[in-house]
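Of the protein chains in this complex, all but one are displayed in their positions.
The chains carry the letters A, B and C, assigned in the order they are written, with residues numbered from 1 in each.
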Amino acid sequence: MRFAVIVFPGSNCDKDLYYAVKDGINADVKMVDYRENSLEGFDAILIPGGFSYGDYLRSGAIAAHAPIINEIKRVANLDVPILGICNGFQILTEIGLLPGCLMKNQQNKFICEDVELSVENNQTVFTSDYNYRQILKIPVAHGEGNYYCDESTLNELNKNNQIVFKYCSNINGSVENIAGISNKKGNVLGMMPHPERALEEIVGSDDGLKMFQSILKSHMDRVNL
Amino acid sequence: MTLVKVYVTYKKSILDPQGEAIKKAVHGMGHTIIQNVRMGKYFELTVSDNAQNIDAEINEVCDQLLANPNMESYRYEVMEENK
Amino acid sequence: MTLVKVYVTYKKSILDPQGEAIKKAVHGMGHTIIQNVRMGKYFELTVSDNAQNIDAEINEVCDQLLANPNMESYRYEVMEENK
């Protein structure tokens, strides 16, 4: 299985994701520059956290205009799994692959801590190795992670089971404690917490590992069909 | 040179945490006549004089970049820059 | 209700990294008629109708809170809110 990690100017969790795939699940992974215009041959696309373009203007706003974006949209249509973490989530909302937006944290400050998440949907390619409502310990680190969408969007999210992760306690003002959502088809996931920072007990938790294993396993299942 | 001023604000229905925090600070300073604060962004764009279709381009830049239509709205003014 | 609009911008000599990054993005999108971008802040303050000395209070709020005199300057407009 071949993963792509998209690198925008200013991305700073790109290497962490790279190691997560390479050392965490021993899969093939390549860094892909934002100027590239093909994602042919990749089985999963990872959009890393960090401050693309310094998060100047609005998180993810400038990255949304990079050349690679059209290609990301194209493969999203082909059901390729796309995972956006933190800034990656922000970019996915900016380019319309996911609904809603991420506003400044309610407390108006950056927040970095280990939080508890509940797996609200374990039927996605990203979460199949978790149990339903399993509680995970995963770090967050963001200033703009306050998920917002209007009421009808929220109803849609609930109806289609698109809310994948919720915070156990509301850390930033997100509607319904939302920490991560998927698109309707379930192949695009955006989340604020950083599973790539939770792969080994020694750094505080290995609860993120199953996420990458899920992606790998889902792929293998598909290939073996 | 032409100067275009763009104002981007949160939509009315959206809670503006920075505005709220500023309001509290303003009240703390004793300025209770200020009942509400909303915070937005302001841009000054310098446009070349011979530009055509300024409105079309500015609208595109605003729609696609300067404002996020999910939470923000914008308006702009075109003015001759007085040198 | 009275609406006061406050515009805060960096002083000319101060580096505006956000404006620079936005300018590059705008050019990348093909809008080369936009030659320069400066980014600032915009506030809408709702002031109670019976307020006196609005100017004095607004100036104080701007000087002490909304603008950072080390690097920013501000201006404001007082307008009747059309309900």
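We adopt the following convention: contacts are C-beta pairs under 8 Å (C-beta built on N, C-alpha and C of every residue); 3 or more make two chains touch, one makes a residue touch a chain.
As a working rule, contacts and distances are computed from a predicted model.
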Among "Na+/H+ antiporter subunit E", "Pyruvate dehydrogenase E1 component alpha subunit", "nitrile hydratase" or "Phosphoribosylformylglycinamidine synthase subunit PurL", UniProt-listed name of the chain not shown: "Phosphoribosylformylglycinamidine synthase subunit PurL"
Selected from A:D16, A:E36, A:D150 or A:E176 as touching the chain missing from the view: A:D16
Residue numbers in subunit A that touch the chain omitted from display: 9-10, 12-13, 15-16, 19-20, 50-51, 53-56, 109-113, 139, 141, 143, 194, 196-197, 199, 202-204
Subunit C, residues in touch with the chain not shown (by the definition above): 13-17, 20-21, 24, 68, 70-71
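Heads up, the rule we're going with is that only the chains that are shown with their structure count from here on.
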Averaged-CA centre spacing for the pair subunit C and subunit A, given as whole angstrom: 34
Subunit A and subunit B, separation of their C-alpha mean positions in angstrom: 30
Between subunit B and subunit C, centroid-to-centroid distance (C-alpha), Å: 8
Junction residues of subunit C - those touching two or more other chains: 22, 25, 29, 39
Sites on subunit A at which at least two other chains make contact: 57, 62, 65
Touching residues on subunit C, where the partner in the complex is subunit B: 1, 7-9, 19, 22, 25-26, 29, 31, 33-48, 51, 54, 57, 60-61, 64-66
Subunit A-touching residues of subunit B, taken from the complex the two chains share: 13-15, 17-18, 21, 41, 64-66, 68, 70-71
Interfacial residue positions of subunit C with respect to subunit A in the complex: 17-18, 21-22, 25, 28-29, 39
